[in-house]
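A single structure is presented below for examination.
In this view, the complex is presented without one of its protein chains, the others remaining in place.
When the chains are written out, they are named A and B in that same order, and each has its own residue count from 1.
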Amino acid sequence: MTAEPLVPIDLAQIDVRVAPDLLPFAAPLENGVTGWNDRDVLWLGPDEWLVVSEPQTASTVARELHDALAGHHHSVLDVSANRIVFDLIDGLEVLSSGCGLDLHPTRWRPGMCAQTLFRKAQVILHQRDERTTRVFVRPSFERDVIDRLAATRVS
Amino acid sequence: MTARRLPDGGSWIDRSRPLTFRFDGEEYEGFEGDTLASALLANDVTGGFRSPILGRPRGIMTAGPEEPNAFVEVSQPWFDPIVAATMVELVDGLVAEPRAGVGRLPSTRVPSRRAEHRHISVETLVVGGGLSGRTAASAAASRGDRVVLVDERHRMNDAPDDVIGLPRTTALGIYDDGYVIALESTPELERLWHVRADHVVLATGATERPIAFAGNDRPGVMLSTAAAVYRRHFGVKVDEAPALITTNDVGLVARAMVMDGGPEEGPVINFQIDPISDELPTDGSLLVSGGFNPNLTLWRAIGGTVEYHRRFACFVPGKGPPWLKVAGMANGEHIPDCAPVWYVDGERTTAFVDLQRDQTVADIADALDAGLTSVEHVKRATYIGTAIDQGRTSGVLTAAIVNQMLGTGPDAQGPTSARPPAVPVPYTTIAGPDRGDLLDPIRRTRIHPWHEEHSAVFEDVGQWKRPRYFPRTGEDMDAAVARECLAVRSAAGVLDASTLGKIEVIGPDAAAFLDRMYTNRMSTLAVGSIRYGFMLGLDGMVADDGVAMRLADDRFFVTTTTGNAAMVLDRFEEWLQTEWPELHVYCTSVTEQWADVAIAGPKARDVLGALGTDLDLSPGAFPFMTFRDGAVAGIAARVARVSFTGELSYEILVDGRRALELWEALLRAGNAIGITPYGTEAMHALRAEKGFVIVGQDTDGTVTPDDLGMGWIVRKDDSDFIGRRSLRRADTSRSDRKQLVGLLSDHLLPEGAQLVEEDTGRTPMATIGHVTSSYRSPSLDRPIALAMVARGRQRHGQTILAPLPGSTIAADVVSPVFYDPEGARHDG
Partner (left out) sequence: MLLIRCPWCGPRDEIEFRYGGQAHIAYPADPDALSDADWADFLFMRDNPRGPFRERWYHVHGCRRWFNAVRDTSTHRFVATYRIDEEPV
């Protein structure tokens, strides 16, 4: 893992819950990520997705989704503050110090995501490309997760 | 016995790299690749150890983890309280001394190695880097498996291609579904591997076992293959002409290897030819080979069975889990035929079976004479096998001797099984980096940095750190809490309430769903209004409380207590997914999306006005138990008029990222009226003055709403809700149940104090209840308490007693609402 300090990235995050056939974009497979224009759509569950886009776009994305799903039972929530996000570069080894997921590059590939545990903190991992792992974590756990990653990195 | 390093030979040592080390105060030299044991033998240190209980002189008996004698404390360059010298890799500057029996905790800080954890998933894990282990690893790799091969020794032949080879790595335990914990221990680091493998191959080899005979524990007695290992891998010769006592041919081969094919000298007792011998040498070097035990500790710990093999006189694997295989000597392959000789009868009191527990054939005989017949019981009577070598050399021997003495045949009972970890592991290694603040996650709110800067004293609430109080210079807790409480009663205080659980409940059936989850009706709640609710367990007991805000016909915002946030969401999901999939409701945790700041006190409205808001704050436009969305200090906010203090109060919910900004703006706006940050201690005291319960403090899972005097919160119509049926059970409608009351006393009652009607002066006394909350009430300037007391509501006006060590406190039973019983203050 590279040694730059971990800096949270400001991103819009929208939680969507609806029957999958109603989505205005191609639903990602289980534990997968698809694109929706320039946005990432992360699979969180069989009827739950996280749309991740540029900062300040939360209300735009939410409105688009509301419009597309109008008349159907759905839930669209701005959860941009519900998790902080940072990108780890070459960080799979250090993540494996506290995560039981199979993170071998032949199994854990770009375009995959998972909700799992890093030690005792629930995290969402999104492998963006060969080197970049995006980590979503509740803000209250931010310091714990970052300190734990750093403790493994320096040791 | 004399031992020496030969001028050449030794496949594991590098003679171009001499190392200096200290043992028991003396300085010695060894080579890179030595173990501490091999280096000691090379320096002719053949004894130097003592047995833990009897203090008998002992020497190095083995060359591996089965060593029962040569234990040391390592103090440099790392610290290890107790470890077998045969398993210590020699490094320059190593300092060690003999340590018998148990390790010592150092009184000062000691050097430690880096400690870390690593998870890895593979298709195949092989334990043991010998020939059969490498063969199994190679076969797995060639079919495309990812393979890890671990070996506890510090020297291992190169791993096959495409196999991750980990020398110095001991499998400590093997668990369900191929989960193996292994400890990699090098001079630089201790790394705990968590391996998840589809297939596990145990190629753990076999360990030579000793024979119990009189004086078999003296220095100079060594397992025959250990002597061969020292000769072959370390170039150390343990004697010119050692004697041998053996039950098998391997002992003969080992002795020949030690003697370099030199002239046959010294006595040899071969039980394959001579069933009995009374000429055991009593001094000098004596090699022993009692046969070979497949190493099946890991196999047995996960439930693998063993069977007795008559020709090999040992136990071999039977049945085990489908993902686990045993290979090589561990599987009973290449074990030499062996005469079943376990002990040589004679002076039994010095015929040692477990050298680390100083237990002999006589001790086993005593246990059997006392009537014990099970190996498990003999183990517990003698402690055989319970020392830190886990009975590697004594387990099979003990079972065989018991079988023989009882005349039950060698297959009647097998050895007892050992639990993980397979070798001693320091707790610091298990902890790895998870120490200090990282021991358990510390959850912090967005406003936490401000609390820290302002000297808050924190309280643990689950994993959260919440400010308990904010002491000013010279204040103790009582003074700080009193000041904070009085500020709320007279002006205004602010509380960081961000830890409250928050859930969005959305869908056409949201109201119907919440009606089933709460005891009161949420479907009649008007949009813009708030209702306080109780959630019960199926057993009718109070499980959580909180408020529901109706955002729209099909949308609610629900709060939970800090500690139950996850539980409540899980419960919602459980009922929606498993019982009522027909309900169209989505629940989403937004606990950390929203920060929550409560401002409470008669001047709360003024502060909010001064802060600047587009909301009409007049009581008519914004009444109690309603909420409004608007802007506060320029921040989009949801403002809720609820009160946990009895005072005029607003909870201001904003995007978590703007919480600190709001907090600081509130303090600036309230500066003129003396706005005061308050912590959980003041919050608890303030709510107790009002008789508001805290679920989990005043309730303990055995309390119904009626017990709390809150029967009004349970709707009486025919519609069902969780826990409703249980409220009709005979036990929950008993008339003598404990009920919530207030207590007034001259002295502070300890929380948890038992309450009685009459102090007989003698325990036990019949108790009628207990104190659940107790504070020095700043507003009333006297001690107050809440308590659960049998038939409590009928006792108002009575005096009851709290007998305590040294004194008894009398308390008057009163209504639990001590302050503002009319509820006149929540409008300011």
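As a convention for this text, a contact is a pair of C-beta atoms (placed from the backbone, for glycine too) under 8 Å apart; a residue touches a chain by one contact, two chains touch by 3 or more.
All figures in this text were calculated on a predicted structure; none of them were measured in a lab.
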Selected from A:27, A:44, A:62 or A:76 as touching the chain missing from the view: A:44
Sole contact to the chain not displayed, among A:10, A:30, A:90 or A:129: A:30
Residue, one of B:428, B:702 or B:726, that touches the chain absent here: B:726
Touching residue (missing chain; options B:161, B:176 or B:736): B:176
Residues belonging to chain A that touch the chain removed from view: 30-31, 44-46, 48, 100-101, 114-117, 122
Missing-chain contacts mapped onto chain B: 175-179, 196, 303, 321, 538-539, 566, 570, 573-574, 577-579, 581, 718, 720, 724-726, 728-730
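Operating definition for what follows: only the chains that are shown with their structure count from here on.
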Of chain B, residues touching chain A in the complex: 114-121, 146, 189, 194, 196, 432-434, 437-438, 440-446, 464, 504, 506-508, 584, 586, 588-594, 655-657
In the complex with chain B, residue positions of chain A that touch it: 15, 17, 47, 73-75, 77-83, 93, 96-104, 107, 119-121, 138-144, 147-148, 151-152, 155
